[in-house]
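Here the complex is missing a single protein chain, while all its other protein chains stay put.
For reference, chains read A, B, C, D and E in written order, and residue numbers begin at 1 within each chain.
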Amino acid sequence: MSTLHTVNKSPFGNATLSSCLGHCLPGDAVLLIEDAVYGALEGSAMADQVKARMGEVALYVLDGDLKARGIDAGKLISGAKCVGYDGFVDLVTEHDRTQSWL
Amino acid sequence: MSTLHTVNKSPFGNATLSSCLGHCLPGDAVLLIEDAVYGALEGSAMADQVKARMGEVALYVLDGDLKARGIDAGKLISGAKCVGYDGFVDLVTEHDRTQSWL
Amino acid sequence: MSDIKKFLYVNRKPPYGTIYALESLEVVLIGAAFEQDVSLAFLDDGVFQLTRGQNTDAIGVKNFSPTFRALGDYEVTKLYVERESLEERGLTEGDLQEITYEDEDDDWEEKPSIRVVSRAEMAGIMADQDVVLSF
Amino acid sequence: MSDIKKFLYVNRKPPYGTIYALESLEVVLIGAAFEQDVSLAFLDDGVFQLTRGQNTDAIGVKNFSPTFRALGDYEVTKLYVERESLEERGLTEGDLQEITYEDEDDDWEEKPSIRVVSRAEMAGIMADQDVVLSF
Amino acid sequence: MKIGVVVSEGPYTHQAADTAYQFVKAALDKGHEVPRVFFYHDGVNVSTRLSVPPQDERHIQKQWTALAQEHEIDLVVCIAAAQRRGLLDENEAKRQGKDANNIAEGFRISGLGQLIEMGIQTDRLVTFGD
Partner (left out) sequence: MKIGVVVSEGPYTHQAADTAYQFVKAALDKGHEVPRVFFYHDGVNVSTRLSVPPQDERHIQKQWTALAQEHEIDLVVCIAAAQRRGLLDENEAKRQGKDANNIAEGFRISGLGQLIEMGIQTDRLVTFGD
């Protein structure tokens, strides 16, 4: 039993990713979409907080949103995985529920 | 020459008040409206950051928004002043410009 | 899949600045007719929805906070409120409305609907649901 | 009141997740015809509007980032970007598009429109305006 | 699998309606079923047929209408949210004494019960909003 968490807001402007990281459980996955993809940037003020949970929680980033924003995948935290919309669908079906952090 | 800054988002969910406090200048006024009125709560995780600027920046809170949210004026940081919509208008005209932090 | 699903309504936004809190409550009221296992979670700024003494006269917007006290009549009796969220905002449970329900399994005794839980407990409650609706 | 006012457009939101960045740019383009003294401020998540290499094919939304490079033709030549905002986001000036204008007062020499400034300088720029429009 | 989708924000203003559209297309491409999409909050604004975006931008309402017709998706617009925001179909306009209506083909107005029913009848529920 595990949960897919989606987050869609920039973590620099909004506390949503922070709250999600504080509530997800080992074995869960966090998928960053829309403006939340910035949350996977290496070297940012959020990076340490995100990396602290990555041993037990898998981090995914929606590839289309990353490219739209001009962020090269090479600038992401090591271990963050890029997925397309098809991968998004797989994450939804592979986990028991989806929690959208709005 | 001084500026009235308005902020309308809860500082616990959103970084806007924090950014406003980082950019306002001595002699300016900050008016908390709508969901930002929570930013004047004494004893919250934001209180110290707000109080740190209050020597040089005046803090106002829109009274109607405070009452709507069930916050008693006695729970506010000491020195925060409650104003009505008429006081809001006065603040706009008394300062040289209004910057809305959206 | 069992006939009854566990529904969790997650409330993370303050009232009045946006309509999410009110429209969330409208879903809960309608949803009550479907006889599912319903819980409400209040965390982050969502805890502000439950403050007592809300008076919206000056802002010209409808005060919907009394509706929370009617939830018991709809058999919505589990309102989980996160302790850490209260503390970060300088609030205590005493700042919240009293919301109760009559427990049909216990001779209709009046019991509190609000259950203050830790962040870790909240995470566990979220992970124990079939459907999570966020507002 | 002088004939020419100082207008500052404040951009604090990232592109694409919401429309504010695009619709802000539409105001700047229209506003250019009014021959006021125009500046643009990019701070907080607004600095993300200027990243180079934006490609929106997969999300089906229009890529408006090339429009920033046309601002010079509209005599909009002052784009202030806050250094601290870049740093907090793990970005450097090299991650931003090159945006230039031809300086009519200096033999049409091509000059950079982006001026990276400190937070204190940004506060000073904000305080030096007649009209501040926020998006 | 059966996947239910909620769209909570209006078109163009937020990316939610776009992301939901791309997600639903991908789910259908993978052979999943998306029996219903429920439009709530400002999401009801997606359903207006009066939208005229610039020529070089996507037409969000038409994208949804076409997808729904091709795959028999039930596009439900919450009546309470729609009334507040000025979205009416022909029947509602008559009932409310309004002289115009604006709901596009492929969308239907109904109650919040359709959202709960979707939660009960699908295997997964995904919300796109703000």
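A few remarks follow.
Here, a contact is a pair of C-beta atoms (placed from the backbone, for glycine too) under 8 Å apart; a residue touches a chain by one contact, two chains touch by 3 or more.
Note that the coordinates shown come from a computational prediction; the quantities given were computed from them, not determined experimentally.
Note that the absent chain touches B, C, D, E when the full complex is taken as a whole. Of C:Thr18, C:Asn55 or C:Thr100, it is C:Thr18 that touches the chain left out of the display. Contact with the omitted chain, checked across E:Lys2, E:His32 or E:Arg49, is made by E:Arg49. As for the chain not pictured, it touches subunit B at residues 6, 8-9, 33-35, 64-65, 84-86, 88-90, 92-93, 97-98, 100, 102.
Seen across the whole complex, the unshown chain contacts subunit C at 16-19, 58-62.
One chain is missing from the display, and on subunit D it is touched by residues 1, 5, 7, 19-20, 23, 26-27, 30-31, 33-34, 36, 131-135.
The working rule: only the chains that are shown with their structure count from here on.
The minimum number of touch steps separating subunit B from subunit D is 1. Any chain bridging subunit D and subunit E, meaning touching each of them, is among A; the list is complete. Of all chains, the one whose mean C-alpha position sits at the greatest distance from that of subunit B is E. In this view the innermost chain, defined by its CA centroid being closest to the centroid of all protein CA atoms, is A. Each chain gets a centre from the mean of its Cα atoms; the one farthest from the centre of subunit C is D. Centre-to-centre separation between subunit B and subunit E, using Cα means, comes to 38 Å.
In subunit C, 12, 44, 131-132, 134-135 are the positions where the chain touches two or more neighbouring chains simultaneously.
Taken residue by residue, subunit A touches two or more other chains at 8-9, 12-13, 15-16, 34-35, 64-65, 84-85, 97-98, 100, 102, whereas all remaining positions touch fewer. By the definition of touch given earlier, these chain pairs are in contact: A-B, A-C, A-D, A-E, B-C, B-D, C-E, D-E.
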